[in-house]
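Some chains have been omitted; the remaining ones sit where they do in the full complex.
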Amino acid sequence: MQFRVLNNGFIRLDGVEASDLSVVNSARVSFGKRKDKMEEADEGLINFLLSNKHGTPFEHNFFRFHVKAPIFVAREWFRHRIGWSYNEYSGRYSEMTLGAYTPDIEDFRTQVGKPGSYSFEELDTDTAMYASKIMMQTYEICEKSYASLLENGVAKEVARSVLPVATWTEFYASTNARALMNFINLRADETAQYEIRQYAEKLLFFLEEHMPYTYKAFIKNNRVAP
Amino acid sequence: MQFRVLNNGFIRLDGVEASDLSVVNSARVSFGKRKDKMEEADEGLINFLLSNKHGTPFEHNFFRFHVKAPIFVAREWFRHRIGWSYNEYSGRYSEMTLGAYTPDIEDFRTQVGKPGSYSFEELDTDTAMYASKIMMQTYEICEKSYASLLENGVAKEVARSVLPVATWTEFYASTNARALMNFINLRADETAQYEIRQYAEKLLFFLEEHMPYTYKAFIKNNRVAP
């Protein structure tokens, strides 16, 4: 399954080994019990574990994602160290050819409020269109400079210096449900930047599809991770 | 698949999402390339990555094990913090009813050599049989004391104090190939304790079965993990 995210990115589930049963069985090993399939009462157990912050039973599963996102989104993503593995497109060895992200007109926003309690409001259309034009023109100049540096024999790893932080990149990111829920809790939150929020919200669908009871308990717990 | 380990333990693969292809694809994302299946040249790539200590491509996969082992083995196992998740049988909430491990006669050993360079030699049969008897008698007394404490109303979490560190326990342990290879490197080594070595050597089979090229590269690299 693959979702388009933002206007030119994506998130794709490349591999998965996840089930609510893995939660139940790894929790029940403390009692020496094991089941072959979920039973009705197990929904209660999952709720209990999640709301009481028994986190480890949610670690015995696996999601491998393939993602295309702007570098500034990847930067926020990769701050998640615990329970995450990454491999990313490298501008040292390959030409950066994917262009850069410009928000859709309705996604331009202005920041209001004071430090510690900022919020965002949509920018009026005219200003947004003007801003969009500036961004695209700047990207074009950056790309031309990049091409010119490469033509002159400058190493890719040096030439990339001029590329904007909105440049599209690709990466693999693998994790487990506990770290995934923690990511969603922080990055699908309204205080998170709009762009990473779009990715975080898609992650919820993957959780729901493969671990429906865990998903329900997570929602019920206001998306606070165990 | 399940292996018997030691005379009364086991290791069972409870879930897996692992392939050599996941190594190749997560490495190739640095060039923006992706494949649907392994090709001949990929064996060379896996060798290159492993012997040059490019470790992250080996993290995008998953093994969930169900293990029965003596507590002293679990203690060594759980020292592995990076890339491992655990849930274990709990003596706080459940009675410990699995007994304790006594080595087979031929597995009794004596320690020779000096600090920093100890090695082990088999104990003669008579002494081993005598030692085995002492151990079993001691275990029996411990179990009787445990039962007696429980009968007198002592909480399980207190009563278990008298149980020996060779008591059998059960746990789930989940990991990825990189952490798995690091575990095998250290715990299948001849300097590791015989008992945990038996588990580590079984782990090699699971690696070979699900990631044959990674396995070959690992062996070729003298079991040094990337």
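For clarity, chains are labelled A and B in written order, and residue numbers in each chain start from 1.
Please note the rule applied: a residue touches a chain if its C-beta (ideal position, glycine included) is under 8 Å from a C-beta of that chain, and two chains touch if they have at least 3 such contacts.
What you see is a predicted model; the values in this text were computed from it and never measured.
Q: If you can see 2 copies, how many does the complete assembly in this structure contain?
A: Spelled out: 2 chains shown, and the full complex contains 4 copies.
Everything below uses one rule, namely that only the chains that are shown with their structure count from here on.
Q: In whole angstrom, how far does the Cα centroid of chain A sit from the Cα centroid of chain B?
A: 33
Q: Could you list, by residue number, the parts of chain B that touch chain A in their complex?
A: Where chain B meets chain A, its residues are 14-17, 22, 25-27, 29-32, 34, 56-57, 59-62, 64, 66, 85-90, 93-94, 97-98, 170-172, 174, 176.
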